[in-house]
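Here is the structure we will look at, set down as structure tokens.
Of the protein chains in this complex, one is absent; all others appear in place.
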Amino acid sequence: MRREIPMIVAFVAGVIIILEFFVPALTPVSSRIQNWYLVVVAFAILVGAFNLLRLNYMKVRHRRTDWPFAILLIVGFFTMALAGLIGGIDEGTAFDWLFNYFVYPMSSTMFALLAFFVASAAYRAFRARTVDSTLLLAAAFIVMLGQVPIGSIWVPSWWPFFLSPDWLKDRIMDIGNTAGQRAILIGASLGVVSTSLRILLGIERSYLGEE
Amino acid sequence: MKFVQWLANIDRRILFLLIAASVIVPLLVPLGMPVKVTPQAEAIYEEVEALPSGSTVLVAFDYDPAAAPEVHPMGLAFLRHCFNKKHKVVIMALWPQGAQLAVSAMAEMTDEYDLEYGRDYVNLGYKAGGDIVIKSMGASIADVFPRDMAGRPTASLPLMKKISSLNDIDLIMALSAGDPGIPAWVRVANALFQKKVAGGCTAVSAPQFFPYLQTGQLLGLLGGLKGAAEYETLVERPDAATRRMDSQSIAHLVIIIFIIFANISYFILRRRPEASSGGAPGAPPPSP
Partner (left out) sequence: MDGLTLLGTWIAAILTLCILSFLYKDNPFYKFAEYLFVGISAGFWVAYQYHNLLVPNLIEPLFGSAQGKGALPLLLTEGQFDLRLLTIIAGLLGLTMLFRFIPKLAWVSRYGIAFSVGLGAGLFFVVFLQANCLAQIKGTIIPPVVITDGGVDVGSSLANSLLIIGVVSALIYFYFSKEHTGVLGGAAKLGIWFLMVSFGAAFGYTVMARISLLIGRMSFLIDDWIKGTLIALGLI
């Protein structure tokens, strides 16, 4: 009941979607359960949001570090959620206004901060110590230069084309990068395929909270 | 030698200030450097050009505000191209914030073009589920999206009357900030339903999609702000991305110069280990 049935549920759900590729008559059944998936995932996302709320409520209740900020988080949560639930989410609503002037600037600035840290990290860590690190440095260098207009406009007409950052960047991306990324893609896909099979066969049970 | 040591240990706040200046100054004093178009961007442009007028293009807004400075301008340029060619556009999102960003993108488009909702374009909104959403759309779009973004029944929209599943879509443009995004569209829409998929993504994720370009699973790719600037150049309407490429150039130059400085000082200090101020020769300097 607690373990076997969920494993059977996982097996049946997974096998139906695989069998659909071989038995087209299964498409209506498969499509229906796929649409159920969307609803289940929505609930999973709600669980995440409510859990965040619960953790911050506990923080306030027990007066843990930064608890006044946790109140702010809870207020922000309810303001946004209620604005959307009551007033709708379309253009011109309060929800849309809150998105444009709260969510948007904060979200994009959080990641913009990384510009400074990535520059600092490049300055402190990029050293041509070994062949490996020199290759990494050279590739990054050429790509950074070849990706922006300044990388091509300084090149004089007599400069050999195969030494221009622009041309070198394209070769790095099409050959070196494609080869490396492809090996990662193939390796990772084999990992996903084997894990999927282990889940369907009930060998992999960590998703049930078991070791 | 003191100068070399200073070069190896420049306070990070000086670096921060220089990065900020390299971004701000070109925004105030534009340099107008030309943007070179790559074959990957041109392939998308040519595909949209080759589609007969009135074709249906699905544009997936699979990104959030954190990626918007890079991806949003390419979305706008691509939408302009579609509407210039009188194509019909179906908008959807696998990221919730993407659906909201699509609302603002379409607000700009409706200001520029004479568009009628439901006839020229629709915004189906967001669905959670990534690959499964796309797989399900292969059977029926209306089953996945019974209502559009504003809550109208999808079946009542004139444009959706001729589009029942992904098979009725002529081209998919995935504007992506990760997964679900381009990888999901390639895995499902291209691999399972043989649909043409083009992509526009953040620069962070662009390198991982080059293998898809070589196999033809992805017909073209716009990578980061540069990709957006390329598409703006192609549609002959320079906008935010093109303007911002000057800042991009100068900031890259500053970072490159600092990397060169750091390496010069590293090699000088490595040759004279006695001159270095403690620590193993060539060890990274301590962060202030």
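Lettered A and B in written order, each chain numbered from 1.
Just so we're on the same page, a contact is a pair of C-beta atoms (placed from the backbone, for glycine too) under 8 Å apart; a residue touches a chain by one contact, two chains touch by 3 or more.
Everything numeric in this text was worked out from a predicted model, so none of it was measured.
Asker: Missing chain touches which shown chains?
Answerer: Looking at the entire complex, the absent chain's contacts are A, B.
Asker: Of the residues B:H87, B:K135 or B:K195, I need the one that contacts the missing chain.
Answerer: From the options B:H87, B:K135 or B:K195, the contact with the absent chain belongs to B:K135.
Asker: Using the document's definition of touch, tell me which of B:T38, B:T233 or B:S247 contacts the absent chain.
Answerer: B:S247
Asker: For subunit B, which positions touch the chain that isn't shown here?
Answerer: Per the touch rule, subunit B residues meeting the hidden chain are 13, 16, 19-20, 23-24, 27-28, 66, 68-70, 96-97, 99, 125-128, 131-132, 135, 144-147, 149, 151, 153, 186-188, 190-192, 202-204, 206-208, 211, 214-215, 217, 223-226, 240, 243-244, 247-248, 251-252, 255.
Asker: List the residues of subunit A that touch the chain left out of this view.
Answerer: 2-3, 5-7, 9-18, 21, 32-54, 56, 66, 69-70, 72-85, 88-89, 95, 97-116, 118-119, 122, 131-133, 135-144, 147-148, 171-190, 192-193, 195-197, 199-200, 207-209
Everything below uses one rule, namely that only the chains that are shown with their structure count from here on.
Asker: Going by the contact rule set out above, which residues of subunit A touch subunit B in the complex?
Answerer: Per the stated touch rule, the residues are 17, 27, 30-31, 34-35, 37-38, 41-42, 45, 88-91, 96, 99-100, 103-105, 107-108, 110-112, 115-116, 119-120, 122-129, 137, 141, 144-145, 147-153, 166, 170, 173-174, 177-178, 181-182, 184-185.
Asker: Which residues of subunit B touch subunit A in their complex?
Answerer: 10, 12, 15-16, 19-20, 23, 33-36, 38, 64-69, 97, 100, 103-104, 107, 127-129, 132-133, 135-136, 139-140, 143-144, 149-151, 203, 207-208, 210-211, 213-214, 224, 226, 245-246, 248-256, 258-259, 261-263, 266, 282, 284-285, 287
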